[in-house]
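A selection of the complex's chains, in situ.
Residue numbering begins at 1 within each chain, and the chains themselves are lettered A and B in the order written.
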């Protein structure tokens, strides 16, 4: 069962991928669920970038949103509730060659996964992270999540959620090494695609919070936001998410924002009158733990045996 | 009491020949008794003696001076042949003050007749309270029948250096080397290793102190012991169990150690943090134990070879991910350096309390491989085996060691590392078309696994019930089939194992069954009883899940079978329990369920290793008891 070839280098193959190459099992989300649009966008992104499916890994936790990997035709890891981040970081550690997408939900990421989320932001290992934030626990049938609005009915708070929602954007901005924080909505495919593309290209931990419709449990909450596009504030900047006419036509409420402006990013993230969409913050100078982790990857078996023998020398009497 | 300094030794003291001797160095924390104890052990090993060195560690970081809580040092047991445990009471103790000595007395480390080399300066301490304490202690020691020699430790050291706290340990080492006829030039080599970066001058000044102590003892102490040694043919390494695990990990090709600090496991990763980057890997210190194992599982899924290392409370936190690794068949080596439990328990102390939780800790049926090395060599070897088994059986493997191994140092033959141990689990050639990601062999339950990057191998790993394609499946038959496949793997491994070897006669009155670090002590106790003619044998289990085969047949050859373990059980003679309610020691419990043999047990949770003498006494008692009740 032990292999022969030491390196993971792949001979170049001439292949062209079409969208079907990225489609896995039939998605079983509710009709109208925002997860469908995100899935489509990620599949298009893979196609546009011609990512080799076998070099692509989608890691998730548990939740409606975390079923994502099953619907992709790539490698996938549908792990434990709240624990997508450590797994994804582990996959990255010694595999600089893989494309990694991490998909998580608001409960998965911001409740049970909080510690790993905070520290994954700090580790800043290269991967594209999608928070599918529907403001509710979907899979377990409508319990309050950290991002549920105050007063919102849920099965664990039939009298309404007692606390104002956690703001994942604000939280991340407070973390050292935070390098890429964007927000978009699942129902604007143009902006969603542009955001994913920018995130994928980012050299580090690129976090995209996607406001995601859950028509099954939260029809009202999402209807309001969708019907009134002026509730979205489009952030624009040459360094930010590029926007085209189609996007700008719908999102008329716009503002210039330099994503490297830390305080301005905080100010925007904290706004609760509008939903800022675009690149909130970017720090190209953040340290990358994956570069630290990959040290020694190039050593040959002979070099390693020799090095181990040098270690044994230290203990030899 | 002998006033050593005042008693000039005759020129030629004839050394007393001994088979083995136990020496302790104890000082306040920070006075360096640990350093010289280790050097003494290493030098003895180098000379060809068997040796076991164990640290004496205070519970606090900087305990007060001259306090029982502050005792810090080393016990070194040396012998003509291999030494495999820390032994019974000490033969000779060097103590830097009388209070730290009391901490050793408290744990029963001394006996009548133990030789004590005690710093003399406290007799003239400016503080009256100290003088009184010292005087009282000397009187007490006399009553306890210790042989006390006073050493002018600080006084003599001051002749050579200005801060005696930074040198008296070396002087004391010189004294002990004189007593045991150690080759003091060999000390030089050890010092050179230790102070390599700090320069030649420091090495020299320390050597000067060692020589001074040596000369002083030759002139002033009438004590000489000879533990005959034969120079070894093969090269040896001196390691504690944690170092052996760390070296074994590297030899096994493990390139990532993903961990969160916890006593007594951390030192594995301390060494690996320094060493792995040199051999092409790294230590990941995660934000907690959950993340540590999750990261390791991610590494393994991606075709790399990780390990995680922890102790009780950390194991508890890994429970959920461990079940995922079983369910989704992710190879992973988990080292649990057991400490006193439950809960935070006794963080620095030994226990063998995690056997049942290793087997049954996860909700649902989670069969996995559980191994327990019983010697230092096995600490190294089992890492290589564990990694191999993890890959072949596509499963997590738990390696149970403990705090006794972690701190006990021993010379073992230097392993010869081979390249194929390091080989990555798979090359990245294409996955064979049409083979499912869980293509469970109907007989063995085994299957090969695809690795991201392998063309044609794409699958989505899941912790939900799944079919051969790794598709989530709710059907009754699929769930049953998956469970069966995972269970079969253990049976498959079991078929490839040999029955364990019985130590001693193949049949008799009493068979003692053990596991883990107690091996040296149990076999020594058994041998002592055998020498007296008792029909006692012992057997050690290194595989706990699956269990080694043939146990029923072995047990059948003995009138009575019992385990000796360092964990809690209701005592056989305890008033509060009866046959219906007695809670057995952990291995005993397993053996009873599997073999239906009435396996008895004697177990204790003292937080310290079981000494051979203690075991011997208890076995003797059990032999009497059985004789009374059964004949």
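As a working rule, contacts are C-beta pairs under 8 Å (C-beta built on N, C-alpha and C of every residue); 3 or more make two chains touch, one makes a residue touch a chain.
What you see is a predicted model; the values in this text were computed from it and never measured.
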Total copies by chain kind, whole structure file, are A x2, B x2
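By definition in this document, only the chains that are shown with their structure count from here on.
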Contact footprint of chain A on chain B as seen in their complex:
42-43, 45-46, 193, 235-239, 243, 247, 250-251, 253, 255-256, 258, 275-282, 284, 286-288, 290-304, 306, 320-321, 324, 391-392, 411, 414-415, 417-420, 422-429, 448, 450, 452-464, 471-472
Touching residues on chain A, where the partner in the complex is chain B
1-6, 8-10, 13, 24-25, 53-55, 57-59, 62, 69-70, 72-80, 83, 85-95, 97-98, 115-116, 118-119, 292-293, 295-299, 301-305, 307-312, 314-317
